[in-house]
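What follows is a single structure, and I will ask about it in a moment.
The other protein chains are all here in position, but one chain of the complex has been omitted.
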Amino acid sequence: MAIFYILLFFMVIAAIIAVETKDLLSSVICVGAIGFGGALMFLFLYAPDIAITQIVVEVLGLIILIRATISRDHTFLTGDREFFGMVVSVAILLVIFLAGIKVFETLPPFGTPIFAQVPDAPSQTYIEKGLTDTGAANLVAGVILDYRGYDTLGEATVLFTAIVGATVILRTRSRKRLEEPDA
Amino acid sequence: MLYALCLLLFMIGLYCAVVKKNLVKIVIGLAIMEYAVNLFLIMLGYRAGGTAPIIGRGDLQAGAERITAHFINSAVDPLPQALVLTAIVISLGSLALLISICIRIYDKYGTFDITEIRRLRG
Amino acid sequence: MIRVLPAFVVVPLVMAFILPVFGRKGKALATLLANLVTISLLALAVACVGKTGVYEVGNWSSRVGIVLVLDGLTSLMLLAINVVSAAAMLFSVRYMEQYTAKPKYLSLFLLMVAGMNGVVISGDIFNLFVFLEVASIASYALVGFGCEHEELEASFKYMVLGSVASSFILLGIALVYGNTGALNMAYAARAIQQTGINAGLAFAMSLFIAGFGLKAALVPFHAWLPDAHPSAPAPISAMLSGVLIKALGVYALSRLIFNVFGVSVPVSWVLIALGVLSMVVGVFLAVGQWDFKRLLAYHSISQMGYVVLGIGIGALILAKRGNPVWASLAILGGLFHLVNHAVFKSLLFLTSGSVEMATGTRQLKKMGGLVERMPYTRAACTIASASIAGVPPFNGFWSKLILVIAAVQAGFFGLAAVTVVVSLVTLLSFLKVQRYVFLGDLPEELRNTRENKGSMLVAMLFLATLCLLMSLLVLVPSLRVTVLQPAVDALVEGVGHAMKVANL
Partner (left out) sequence: MKGMTIIVKTISGWVKVLIFLFGIDVILFGHLTPGGGFAGGVILASSYVLLMLAFGREFVEKNLPIPLASKLDCLGAFLFAAVAILGLVFGGAFFVNFLYQKYLPGQALHLVSAGTIPLSNIAIGLKVGASLFLAIFALSAFRKDFQRPDAGGDGKSPVAGQE
């Protein structure tokens, strides 16, 4: 249990540094720290699938982020937006945060998942019948590719869309002259 | 309490996305928000003293292809893990698109500072 | 009929996966294929009217798998989405010749259509989120399609706010799952009925209102819309203003409020407040605009206010256990205005694209006297302007009339007055458009403008005809009963509807 607190504190501190540091490159590196801290956390939360995916996605995401920051001439930043706006937004965020803390009391306490308490939760079926229903020993693979395969189609589509979008945004010439049909 | 720390992480990300004026900082804020939500979803499925939702040889009863009661009573929730897998890939895709827009903006305007990127009124 | 339900998603998806392979040579073929897809989807959507049913993906029961649901509201939304997408795609055939990378444009367009269709037919909260992301990400890329300064800036702003909204929605979904253990809407609705709305679900509800409100650009969350919608190419502006903000914002929000969480008095007041704010603020920001497309974008905010107001009044009457007849009248007004707005606002954006393509400018002050040069565009624009301003024979009049009657019946005389006043200001604003674009003196440099012929004209005339014919949807009882009334009933039946559909 203590390990979760340590890791989460580590992630929160890394996040604060990432937000507040003036140097963009160190900020990006702190994001990497959050991501790898998250991957460790996933591992301790018995989610090895997510841990692997998080690590490899983090590596690639960091490369993409560093790609954006490196070789840009002024990576050092100058201050925040207007002071007044900042105070207002911090106050709003604080209110949401305080409201949110109350909310977590309605969830089952940490360590006792909801599906064990609801009579007909789908997760119970996945665990009991997953192997016979789908044949996959990795229940997560069974869920994402069989029970909820339609979600995964959407997810693959999101990636496809994003990459087509990125190549569209990065093309060098976007407009051309319209060749007039009858002139 | 762990949930609250997770929400704190979410709020730090939101703060960064709303208040900061550097494009890359805004992207970083969005990324932090997504980490926080993913972590929260996985924590919802955690079972104290549980096992990963992957069936090994030891979880099958000898002879028959039946899963042991121990596994059924200790496996963590596989559904949030499936959701988070989806969410991670979605956030990677949007990160790639966002960064390409950022790079293109830098190319056009020569700056990452959002206060200098004001062609549009309002 | 229910067997073809996945086709709404799969056909455009598969075509979108194939299209980027076509290079410069296959451009004509790619355009033809994309048009075939949108037109066949339109035919399919028409065929789905009046049908209901549940499709279990992968033959898994609704408890463990994902279900697709076809009910009245879904078929109405499918109709709106596919009408507008067919027209916009037809318009793109010639309009998008100005840009490079047309096959990729077509692919992104189809992905956006697939995403919206997926949102509308989904019966699972997380699945709704996934397809919402498909549609949103395609729209972010399409807003920046021109790659000029303004377009990239608008795209970035839109994408940041959209991603914040997505994070809110995902957090809300996580809270719903943590409280109910279910992702299927019917099961979640049943669990919420049993436990009642606790603090966690109320927080999730507010996250959903903020998230979907951002996607729908309701007033406190509207900052991105006036930048993003004008910056996109005209057919995409038509899609974004016409259907995207409705399918991703208003539809999803009302589905969750009415069918999953159940209506309550505070939420209804929030909806009414958002609606009135959007109506008033949007229209007054629009009055001062001199950029044609930006003016239209502000009017989108204002008109979305009408839709949300109608739905909010209905929710309030239902929550207070008032007369359900008036509730369904208010919701009818809201939903009818939703489809009307889809048609006339996309028509307006298409005409603005036509004008921009012919004259090369969007500034109202630089135009004038185009009535003799572009008579068809002018006719289409006038019909759409009359519709949006609520001039009697056109469709916009009837939906606004229903909304006013519903507001009066519910006792909101002030709201009814505001509705009428906003409508008058809208009329003024569009008189300005007519005056500066089509009437007045023709500037010297626009002497050689020519009407856009071919597919662009067909698309505009198609939508203009619909503007005239759609009044029949409320005036002819049999049409109203088959098209609009099932959609209204789906919302009025509330939480029970989700369970009825899923046979719980």
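Per-chain numbering from 1; labels A, B and C assigned in written order.
Heads up, the rule we're going with is that a contact is a pair of C-beta atoms (placed from the backbone, for glycine too) under 8 Å apart; a residue touches a chain by one contact, two chains touch by 3 or more.
Values in this document were obtained by computation on a predicted structure and should not be read as measured data.
In the full assembly, the chain not pictured is in contact with A, B, C, by the touch criterion defined above. Seen across the whole complex, the unshown chain contacts chain B at 52, 54-57, 60, 65, 85, 88-89, 92, 96, 99-100, 103-104, 106-111, 116-119.
For chain A, the list of residues touching the undisplayed chain reads 48-49, 51-53, 56-57, 59-60, 63-64, 67-68, 71, 73-74, 131, 134-138, 140-142, 144-146, 149-150, 152-153, 156-157, 159-160, 162-163, 166-167, 170, 172.
Residues 6, 10, 13-14, 17-18, 20-21, 55-59 of chain C touch the missing chain (whole complex, contact as defined above).
We take it that only the chains that are shown with their structure count from here on.
Counting only residues that touch two or more partner chains, chain A has 100, 104, 107, 114-115, 122-123, 126, 148, 151, 154-155, 158, 161-162, 165-166, 169. For chain C, residues that reach two or more other chains under the stated contact definition are 126, 130, 133, 137, 140-141, 144, 147-148, 152, 155, 177-178, 183.
By the touch criterion given at the top, residues 10, 13-14, 17-18, 23, 26, 30, 33-34, 37, 40-41, 44, 79-80, 83, 86-87, 90, 93-94, 97-98, 101-102, 104-105, 108-109, 117-120, 122 of chain B touch chain C in their complex.
On chain B, the positions that touch chain A within their shared complex are 1-9, 11-16, 18-22, 24-25, 27-29, 31-32, 35, 38-39, 42-48, 50-56, 65, 67, 71-72, 75-79, 81-86, 88-90, 92-97, 99-104, 106, 111-113, 115. Against chain A, the residues of chain C that register as touching in their complex are 13, 16-17, 20, 57-58, 60, 63-66, 97-101, 104-105, 107-108, 111, 114-115, 118, 126-127, 130-131, 133-134, 137-138, 140-142, 144-148, 152, 155, 175, 177-184, 187, 191, 198-203.
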